[in-house]
Each structure stands twice: as structure tokens, then as C-alpha cells.
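Please see the structure below; I have some questions.
Right, chain A next:
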Amino acid sequence: MRIIHPRRVGIGLTSLLAAWALSMSVHADARSDSLVVALAMPLTTVDRLYSVQREGLVLAQLTDDGLFHVDPDTLEFVPLAAASYEWVGETRLDVVLRDDVKFHDGSPLTADDVVYTFDWVLDRDSGTSRGPVIRGWLDRVEKIGEHRVSFHLKVPYPMALRDMAVSVPLRKQGTYAHTGIRAVEQQLNGIGPYRVTGFRAGREIELTRFEDYYQASPKANPAIKYMRFRVIPDQGTQQAELLSGGIDLMLDVPPDVADNVRHLPNVERLEGDDIRIGYITLDAAGYSDPNTPFKDVRVRRALNHAINRQAITQYLVRGSAQALDFACHPLQFGCEGTGPVYAYDPGKARALLTEAGYPNGFSFDLWAYRDKVMGEAIVNDLRVVGINANLRYVKLNVFSKVRNDRDMSAFFASYGGGGTADASAITGVHFVANTPRNYSGDEELAATVLAAERTIDPERRLELYRQALDRIADQAYWVPMFSYSQNFLLAPGLDLSVPRDGVPRLWQARWSN
Partner candidate 1 sequence: MNTQPLLDIRNLSVEIPTESSTLKAVRGVDLELKRGETLGIVGESGSGKSMTALAMMSLLPPAARRSAACINFDGADLMQASEHDFAVQVRGQRIGMIFQEPMTSLNPVYTIGRQLKETMTLHRKVSESEAEVRAIHLLEKVGLPDPASRLKQYPHELSGGQRQRVMIAMALMNEPELLIADEPTTALDVTIQAQILRLLRDLQQELGMSMILITHDLGVVSRAADKIAVMYAGDIVETGTTEEVLLNPRHPYTQGLLECVPGYRNGALKRLGSIPGIVPSMTGTVQGCAFASRCPRAVDTCRTQTPPSQEISPQRMYVCHDPQETRDWQPSPAPGLSQDMLVSPSQGQTPILSVNSVSCTFSVRRGMFGKRIPLRAMNDISLQVNKGEVLALVGESGCGKTTLTRTIMGLQQPDTGSVVLNGQRIETLPAMQRARMIQPIFQDPYSSLNPRKTIGEIIGKPLAVHKLGSRQEQLAKTYSMMELVGLPRRVFNSYPNQLSGGQRQRAAIGRALIMRPEVVICDEPTSALDVSVQAQILNLLLDLRDELDLTYLFVTHNLSVVQHMADRVAVMYLGEIVECGDRDDVMLNPRHPYTRALMDSALSIAPGEIVPDLGLSGDFPNPMNRPAGCAFNPRCPIAEQVCRERAPAPEIIGSSLVRCWKAQPSSDRPIA
Partner candidate 2 sequence: MASYILRRGLLALLVALVVSFGTFALFYFATDPAQTIAGEDAPPEMVEEIRQEYGFDRPVSVQYVAWLGGVFQGDFGESYFWKQPVGELIREHAGVTIILALSSLMVTILIALPLGIGAALKPNSWVDRFALSTAVSAQAIPNFWLGLMVIILLAVMFPIFPVSGDATWRHYVLPALVLGASSVPAVMRLTRTGLLEVLGADYIRTARAKGFMGYQLIFRQALRNALLPVVSVLAVQLGHKLGGSVVTESVFSMNGLGRLAVESIFNSDIPTVQSLILIFVLTFVLLTLAADLINAWLDPRIRMG
């Protein structure tokens, strides 16, 4: 059994791949005004109101504008289709619209359109994906002038601008009157810098630059005229296509693949942050089993000490990823915990376990649905301190069923929160009382988190979040793991600035010479 010489083969492969890429290169002149992007997940709709995938957000950056948007540099929420806004008290927001905004069909944007859009989202029967969230804080929207609307909130809600920026693209009045709530067949009529000119569900989306786009927008005058999104679920295929010029951009490339491919000519690699964190939730409340060891805070702290977050981050997540100490992303507003920090220390972990009455460790199921390699690394780390963790790696549909039934003793998961640079995006979903992700059973903590979400004053919010994060850290409800980084592979000559929040702004893309 003679093994072929892997490194030599690797090099051979590399050059072969390169030669192949060159020979099949179809990088034509036409590329200067077109860009082909690979999508791993099939998009089933181009309407952001109805899509749930992250890819939908990337696409909506191009086809749709909301009243606000996230500034790519500061990550602050700033007006876009809105000319200006003003808080009238804690629960009323008045917005003045631009008067030069046009829909893709040529009609101008008016206050009626804005009211229609928000009324549609507030309507329970419309079935929009973000409706439930918006209904949580927005009471009604009122037209107070041809280009003026007034938003009436149910509760003080600092993240109102974020939701308007990320979740509610503007629609022409009467858009859904004919086609009903299923937007699939519908010709998208947005106000973004690109319009949809072709859509085959799950296969391909074609966009063309919208020439009547309002010049005042930061997104105005994108360099590339045509954009095509091709659904290619397999990473290997995406690589091959990138090398052969079938696509120009790969998103979300696994770090190992990115490491390998960047050695090849014809490929460039970009690394950037992603406002997404990985964490382990421990069943501190004892939902899954009243006798679970995780009810004991010493056991939870032991786990925090046992897992080598640094190593996992450095070797497996890689890039700009950081190991985390608190239940939030460092880029987020409010992520300023001061509570205890648990260093990697297996000895201490063992001591804590012994103290808690588990000198020989114990067994439990660690559930996970993504990032299997990291899950494995965690399991291996726990094995060192005598804890036998069975990695229950399942698909999301099973995962969420078990999690929602509160049958998990611990789970390894990640959360992105739509790239929101605010601690509310993460703590809200995980620690308020009514969320199935909350396994802490800590009502006081839930109250703190809710209060922070309903507070407008930044100082007060900062303080509340500090309290909450410190409490989480002290009680070790979580093992915060790491923030993610993002890898992009690009065809050479493509200019793309790295997003800080992980959401690529493709309108910034251009071909350099």
C-alpha cells in the first residue's frame, strides 16, 4: 500500500487547477459591468418581507431601501429614504421622506406608500416574516403630510430604527392587493439601486442597475450594471466555478478552504468580521432534567474553565475572530461586561467539579446544528476534565424542536441578529422570559434585559446591559465561545470593501483595472 505523495500531489493539483482555470477562463471584457455571486442556500423569494435567510438581507441591500439603513463604516442607523427624523417623546417618531425617491416602475415614493407598507407588516394576516417583531413595539403609522409620517410606538424601543433599516423595505401602495400574500410570483417593485430582472426560484436571480435611483443616497451610482446570483449549494463546486470564471465571488467560505484556495492564482481572499457569536447554553434552570449537574453553578463555571476558547478560536475559527468572555459581540453597543472572566484552566475545572460532587465527571448530550468541528473540539476539551459529552449534531429542524421542548441539557449554537451592532440583538432573544432559547430560568435577569430593550437613554441602557452581562457571566449560564470571522473569495480585480458586520454591501463592488 503505497501512499501517493500528498504534498507533491497538492502542488500538482494546485498547478493543474490553475492551468485548468486559465484554459477555461471566460473572464470576458463584459465582466467590467457584471458580477456573478454564488449563493450556498437557495433563495425562495426576492421579497425581503418574506425571506428569512441571511442571503435575503444581502440581496435586499441591492433591491430595496428602507427608511433607514446601517452605515457600513460606523454601523449606526442613519436615514436613507428618509430625509430626517425626530423623536417626539419616547413613543413617537416623526419621519420626513425624501421627495426624489422613485420606485422601479417609475412612480414616486409618498407617505401613503410608507403607511401602506407598515400597515401591511402590522396586519396579522399578511404573514410577513418580521411582522411579529414589528408588532411587538409599533402600534400604528400615521400620514401627517405628503412626505411626512408619524410612528406611534407601544413601548419605548431604542431599536426601532434598526428594525426599519433591516426588516422593512418600502413597498408601493397596493402592491399585495392582487397577488395575495405569496410574493413569489410577484414582480418586485422596490426603490433600491438595482431592480430584479430575472428570478428562477432556488436557481438564479438577475439584477440590473436602476438608473432612476435617487442621487442623494450613499448607494447611488453603483459601478456594476448587472448582477447575477447563482445558487451552488456545494462548496467544492463553488471553488471549481470560481477557478473557471463561472462566478466572481464566494461568500461564507470555510477557513480551511479559504486557506487552500488562496494559494492559487486567479483568486483573492478577503477576511472580515461578522457580528455573529458562538456560545454554549447550559440548562441552569433544570428544564431537561431536575437533577442535571448544570443546576450547580460550580459545574457551569467548571465548563467555562475547561474549554480552550482561545485555541478553538485561533485554530478553527481563525481570521479576525476573538474568543469571548461575555454574552455579546464586542462590536455591539452595550457589550461592556465587567463580571468574572474564566481563563482556560482544566485543573481548576476539575477542582470545581470535585467540589460540586462530580470528581469522576458525568455524561451529557451536547446538542448542535452547525459548526460541527468546533463542537467536536469542545467535546474533546471536556473529555480532558473527565466530562463525557455526546455531541448530538442534528439539523436545525430537529434541534429547534428539542430546544423548544426544553429537552436539552446543553446546546452549542450561534446567533447573528442581522448584523445589529447592539447588545439587545443577542441578549433579548436569549434571556427574556418568553423565549425558548432561555434556559437560565432567571426572572430577575429577564426583567433587566427587557428593561434595557425599552430604554432610550444610552447611559441607562449601558448600565442595564452591564448588569445583565455580569449576571450571566457570574452565574455562568453560558459558555460564551467566540465571534466569527468571514472569508470571501474573489476573482482578481474585484474591489469589495470588507463589511464590519458581516453583511456584504455589493453595491460597493467594482472592477479595478
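Regarding selection, all candidates are chains of the complex that A comes from, given by their letters.
Following the convention adopted for this analysis, contacts are C-beta pairs under 8 Å (C-beta built on N, C-alpha and C of every residue); 3 or more make two chains touch, one makes a residue touch a chain; residues count from 1.
Please read all numbers here as calculations on a predicted model, not as lab measurements.
Asker: Touching chain A in this complex is which of the candidates 1 or 2?
Answerer: The touching one is 2.
Asker: What residues on chain A touch candidate 2, complex-wise?
Answerer: Those in contact with candidate 2 are residues 12-13, 16-17, 20, 42, 44-45, 52-54, 127, 129-133, 135-136, 182, 184, 201-202, 232-234, 236-237, 240, 369-370, 395-401, 404, 414-418, 428-429, 434-437.
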